[in-house]
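Here the complex is missing a single protein chain, while all its other protein chains stay put.
The block that comes next holds chain A.
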Amino acid sequence: MAVIEQTPTPPVVAPSTPTRPKKGLRKYWHLYAAISPFYLLFLAFGLIPVGFSLYLSFHRWDGLGSMEWAGLSQYQYLVSDSDFWQSIGNTLVIWALATFPMIFLAMVTAVMLNSAVRFKNAYRFAYFLPNVTSVVAIAIVFGSIFSTNFGLVNALLQAVGLDQVAWLNTPWGIKVAIATLMTWQWTGYNAIIFLAGLQTIPGDLYEAARIDGAGPVQTFFRVTLPLLRPTLLFVLVVSTVTGLQSFSEPQVLLQTTANESTFSGGPDHAGRTMVLYFFQQTFDNNDFGYGAAVAWGIFLVVVLFSIINWRLVQRRGEQ
């Protein structure tokens, strides 16, 4: 899973064999034909659009009139756009609130599943279920769980004598609600990934650790965690790439409390993630040029953050 720099080059449909290119093409045409649908679709709906979005980001365009050259001004505005910076902050906070509990819980679950002898498959099935559900349907459910007036969380708080929290009306409440939804949806999925990683660790290593007198906690940190590093890397990178592009969760969860745009991310825009901001600028404001610049900004943030995460996990493993 390398999510490093990506400069897509045009697909070379006709290969250049140094000797007898014509014969090669005639001999292998059926093979090229068989792989061509993907490359043609990518050309039409991937490469040309990505190139066009770069072009667009240097222009002003409302999607209808003529394009107007804007030079670097979209990007100059982007780096000074406090709304964009706020959306980066929102996204990172939500990502952190969701990812760290998720990885911790997923690992604990995986270790427990690994030592469970019976019902292993039934557990795996049940733990995976949250990931199967549609984000839209489940965001509606979580909207009701975190609702201020009749929500289950507030009912629980009330039952133990605490004050109610207006979850979807306060900046922190919004982020906690979105993060809880993401944690719920991805913990079981990642537990199963971790479980697969655990099963590749040979049992005699545990035996040796036990003979050396290591307790469960020591065994976990000295044996399990180091050997689980590739899996941890995979989980972290995937959760970074998907988590930093979160859109459906805040959009569905918060559109009910917004009175302006369905992409506004709730009160004080506290749940407006980077991708929500992209949608708002592009399709609400019809500011296609600036939207394209925002998209490239998001891309840069995701790439940077993925590299940082990668480095951190790698280095920690080397110690």
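Definition applied: a contact is a pair of C-beta atoms (placed from the backbone, for glycine too) under 8 Å apart; a residue touches a chain by one contact, two chains touch by 3 or more; residues count from 1.
Definition applied: contacts and distances are computed from a predicted model.
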What protein name does the UniProt record of the undisplayed chain give, "Carbohydrate ABC transporter permease", "Ferredoxin oxidoreductase", "FMN-binding protein" or "Sulfite reductase"?
"Carbohydrate ABC transporter permease"
Return the single residue from A:Leu56, A:Ala70 or A:Met182 that touches the missing chain.
A:Leu56
Touch residues of chain A, complete complex, unshown partner:
1-3, 6, 8-9, 11-12, 15-17, 24, 28, 30-32, 34-35, 37-39, 41-42, 44-46, 48-50, 52-53, 56, 63, 105, 109, 111-119, 121, 123-130, 132-145, 149-150, 152, 155, 158-159, 184, 187-188, 192-193, 195-197, 200, 203, 206-207, 210, 215-216, 219-220, 224, 230-231, 234-235, 241, 245, 247-248, 251-252, 255-256, 262, 275, 278-279, 282-283, 288, 291-292, 295-296, 298-299, 302
